[in-house]
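Okay, handing you the structure first.
The other protein chains are all here in position, but one chain of the complex has been omitted.
Letters A and B mark the chains in the order given here, with residues in each chain numbered from 1 onward.
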Amino acid sequence: MAKRIDVSGLTAYYSAHKAIEDISMTVEPRSVTAFIGPSGCGKSTFLRTLNRMHEVTPGGRVEGKVLLDDEDLYGHGIDPVSVRREVGMVFQRPNPFPTMSIFDNVAAGLRLNGSYKKTELQDVVEKSLKGANLWNEVKDRLNKPGSGLSGGQQQRLCIARAIAVEPNVLLMDEPCSALDPISTLAIEDLIGELKERFTIVIVTHNMQQAARVSDRTAFFNLSAVGQPGKLIEIDDTERIFSNPSVQATEDYISGRFG
Amino acid sequence: MDITTKNTQAPPPTEPPTATEQKRAARGATRPGDRIFLGLSRGSGILLLAIMAAIAVFLTYRASLAISKDEANFLTTFEWNATALPPKFGIAVLAFGTVVSSIIAMVIAVPIAVAIALFLTHYAPRRLSGPIAYVIDLLAAVPSIVYGLWGALILVPNMVGLFGWLDTYLGWTGIFSWEGGAPRSMLTVGILLAIMILPIVTNVSREVFRQAPQMIEEAALALGATRWEVIRMAVLPFGRSGVISASMLGLGRALGETMAVATVLSPTFDIQTSLLDPGGGTFAQNIASKFGEATEQGRDALIASGLVLFVITLLVNGAARAIIARRKEYSGANA
Partner (left out) sequence: MSNAVIKRPSTLQGARLPKWSPYAIAAGSAAVAIGVGLAAGLDSRIQWGLIAAILFVGGSYVIAARVEGTRQAKDRLATSLVWVAFLLAVIPLVSLVWVTVARGVKVLDVYFLTHSMGVVADTEPGGGIYAAILGSLEQVGLATLIGAPIGVLTAIYLVEYGRGNLSRAITFFVDVMTGIPSIVAGLFILSLMLMLDLEPFGFAGSLALAILMMPVVVRSTEEMLKLVPNELREASLALGIPKWRTILKVVLPTSIGGITTGIMLAIARIAGETAPVLLLVWGNPFINSNPFEGAQASLPLYIYQQYANSAGSGAAYDRAWAASLTLIAFVMILNLGARGIARWKAPKTGR
């Protein structure tokens, strides 16, 4: 299920502005890779290039290659819609479809792709909600609107919605930044479980979080405001936080900058 | 209405202050400048209420004069001889024509307006959508008499082909049969009204669609939805009540439109089963056409029909406002 991501020479633009420049890295399957770095360094932009969401922003375009196993996401004839089915995404703020029930939210991605039998749907919804550690909390109110849940529950609902379509990769854009500490802990535990099945990439502002959940960490930085963000280094999380090879990384992690 | 009449009896500055106003007075309304200014602005508001009340009262009064003399049933009679002795007139034909022409206008305008609104918010290249929205704003400002002139001199002659086609293929339904008269019929009126309300329905719908939360649209996209699926999952559910109220605002305009109907329709005082044959009439058109020759009694009868139109538009607009208000609460609860 989980696939490897190979990025080479990736540059992304907002109209004329270059947001990130010449990024190359490999993301291993069944692992958690965290992106850290100061605000505006392009880590979220980079994340969004991995499922072709960047080009949804007006003026957004991308140069370079993103290989999912052996297939280039930006290659000729690739359908961005099918890319997004293979590479799921969880956003900064929980965004369940407010007009749909909890059940329909989880089933939304499946329903897009053709007809399922009701029992099949129920199975998948239950599995996904269990997978997101939400089943016990919502099993009695599957038909209630998703917007009635707490923030942390909503975010786990969004995770359940993303994993219901069995993507190869799960991208998370600061999934805990809008949540309280207890909900954050629940999500972090969940990430630990999900990495058994998915390739996970997570953007975070919280360095402790990166240290807790990730196997590998990538540090992004920009030389000045208005300059494009660059990948400074990527390594095992342990090494990044104990003995980074680049001085800028150490400065950032030890709080001397940023 | 009670509040209104009470307030108009008391001159604004000497009105007994409520509890909150007394509190405010303690702070600073004791200055003459403040008192005068508050009086002026509150007086304007009360004047506005008084005007609304007066419209209702005077129209009802004149209408009651007319209806009391009416020898026929005001609601069901197919006749308008208000100046005859004894006067006989009823609004059945007008109510029918007003409703039919407005329904035609809605059926044509609302889907197209929604499509254009989606075009502007989700399909058109950004460079194009700004100027187009601007032009639509301007078109909403074109006076109705100009639409009327265009309808009568340009649209009507161009309807012949369509009418012939409808008669040939759908004539058997009875609704679309055509005896070959000038195409100054309810269908033409409906089409013209549709063109006229298109800008306003489009504008309001566009605003609503633009406010559909970006987050939710991205959620749908990230699940692998096509553009149309995003619209169905994340835009239309938000826009539904907004589109309904936009349509009601358009309906309100269509119901009360006078000049465009008066120029295009060739009125008769009966109900045509076919939408293609000329005839029928609407409240507003009938008032404009009959007014010139009417005596005082005839004018009172027209005022009575105007009162009915007034009530209908109040109901439609009230419903639109209620839907908008509910939408506000709804979006607030989810914010």
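Some notes on this structure:
The rule is short, and it goes like this: contacts are C-beta pairs under 8 Å (C-beta built on N, C-alpha and C of every residue); 3 or more make two chains touch, one makes a residue touch a chain.
Keep in mind the model is a prediction, meaning the values are calculated, not measured.
Contact with the chain not shown here comes from a single listed residue; of B:Thr77, B:Ser144, B:Ser205 or B:Ser247, that residue is B:Ser144. Of the candidate positions B:Gly97, B:Gly242, B:Pro278 or B:Gly306, contact with the hidden chain is made by B:Gly306.
When the omitted chain is restored, the residue from B:Leu47, B:Ile67, B:Ala92 or B:Met215 that touches it is B:Leu47. In the complete complex, the residue from B:Ile104, B:Val208, B:Ile287 or B:Ile323 that touches the missing chain is B:Ile287. Check B:Asn158, B:Thr173 or B:Thr268 against the missing chain and you find that the one touching it is B:Asn158. For chain B, the residues touching the chain absent from view are 3-4, 7, 18, 20, 24, 28-29, 31, 33-34, 36-38, 40-49, 51-52, 54-55, 58-59, 61-62, 111-113, 115-116, 118-119, 123-124, 137-139, 141-150, 152-155, 158, 161-162, 165, 195, 198, 226-229, 231, 249, 252, 255-259, 262-263, 284, 287-288, 291, 296, 299-300, 302-303, 306, 309-310, 313-314, 316-318, 320-321.
In the full complex, chain A touches the hidden chain at residues 1, 68, 71, 73, 75, 77-79, 81-83, 85-86, 110, 112-113, 120, 123-124, 127-128, 131, 165-166, 197.
One rule holds in what follows: only the chains that are shown with their structure count from here on.
Measuring from the averaged C-alpha position of chain A to that of chain B gives a distance of 49 Å.
Within the complex formed with chain A, the residues of chain B that make contact are 126, 213, 215-216, 218-226, 229, 233-234, 237-238, 334. The part of chain A that touches chain B in the complex is made up of residues 51, 53, 56, 58, 81-85, 88-89, 91, 93, 95-99, 108-109, 112-113, 147, 158, 161-162, 165.
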